[in-house]
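A single protein chain has been removed from this complex, and every other one stays in its place.
On to chain A.
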């Protein structure tokens, strides 16, 4: 971790005489002061944005709240784009299908044009100079702090390869954990087990998908908390928008698993105004999966049949996503709209050098209309073990805290599901360590540099996702956040998963 020089903000106390200091510009041309406040406005656009704001104020008075109900907003950080949306909303030039605001929890098609940001190329790499370490203190008890302290001390000993000390400390952790209650105890237990396995070299097998047990765990995780549902929902929303007017659509799911994401999409397509498109699903599975990919496809086909959607399914079984070749997908260029969907799959490829580049190349070559990506919002792939350990300890503490509540089988299984991720993260190395989560900022960089263009997820999806969360007990703690066109779901103020959408179908 970089050392920070601690210095007082020298610009805070100025004694200049001019009342309006010149606006400093940063390399990307954005007004520096507004960037800090979350708005990206080019200094050269400032006057134009001001004019548009004036225009809007002149035609609107206080009674404009009806506009908020009808308009779908995108990426509020792009102020220029936002005011343009409002202006065009006052002056509709094309047939805009408005979402049916009364149909709660339903995915409905919205024309995608507003979702695509303006043509201007925005500079990438203008991230904050330091990395963010998001921290929520959930348990202010004395014992909780001591427990974390012991875990970190043990991890540090492991980092320094002082295994004798680590051995002593991990036993100490075990003792402390047993006197702790709630989420902290469970988290500590898993992290301690991970450390122990690392110390004694009893590595957990990568048996994800080796048996139907893994499938079972995921289903329980799906049922007990909103994370997977949020992932599916937001990704489906983006896909629906991209498919708004398509007659034939093709979804490629990079990790089909139980196919839990697709019933909702199939139903939404069935209800599309103007009738459903022909729906083709290509499900990719690992050669180790429990339930066969084909079976999942078959069940989805039955559902599609019931709701009246023409359905076609193809299964592809691979050892690694890196082995995916474009010709395997049999894209019907020119006659179908293509979506590529990845929920918690891509990070695994970071365990093998070159793999992520292979899959991105493959994706690019089929020129999808939309690519939906959901990943854990954390950097668990740093080079230094101790950093990874610390990051993930805080991440899973928040996650486990969100699961707390009356005991249930779903919850116990969910904790086990997450526990296996912890073990992999802490105990494994090299190609075996597959839980290599990276942050939205990191994924954004990777996609931007790969030539992909962002597709903004808007306020309609945000609102529906928020309402979906209200169904869960402890809903107060879950928060949906919009971040430059992407949606994040978090617990308390800690974002935990991020959904982003991209495209690569036009020559710019």
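Simple rule for what comes next: a contact is a pair of C-beta atoms (placed from the backbone, for glycine too) under 8 Å apart; a residue touches a chain by one contact, two chains touch by 3 or more; residues count from 1.
The rule we apply is simple: contacts and distances are computed from a predicted model.
Within the choices "Vacuolar protein sorting-associated protein 26C", "Alpha/beta hydrolase fold-3 domain-containing protein", "L-lactate dehydrogenase" or "Neuronal-specific septin-3", the name that UniProt assigns to the complex's undisplayed chain is "Alpha/beta hydrolase fold-3 domain-containing protein".
Between the chain not shown and the residues A:394, A:420, A:433 or A:503, the one that touches is A:394. Check A:41, A:266 or A:428 against the missing chain and you find that the one touching it is A:41.
For the chain missing from the display, the contacting residue among A:28, A:76, A:174 or A:382 is A:76, taking the whole complex into account. Interface with the hidden chain, as seen from chain A, comprises residues 1-4, 6-9, 11-16, 19-21, 23, 31, 33-34, 36-39, 41, 46-47, 49-50, 53-54, 56-58, 60, 62-65, 67-69, 73, 76-77, 79, 83, 86, 128, 130-138, 140, 145, 148-149, 152, 390, 393-394, 459, 462-463, 466-467, 476-477, 479-482, 492-495.
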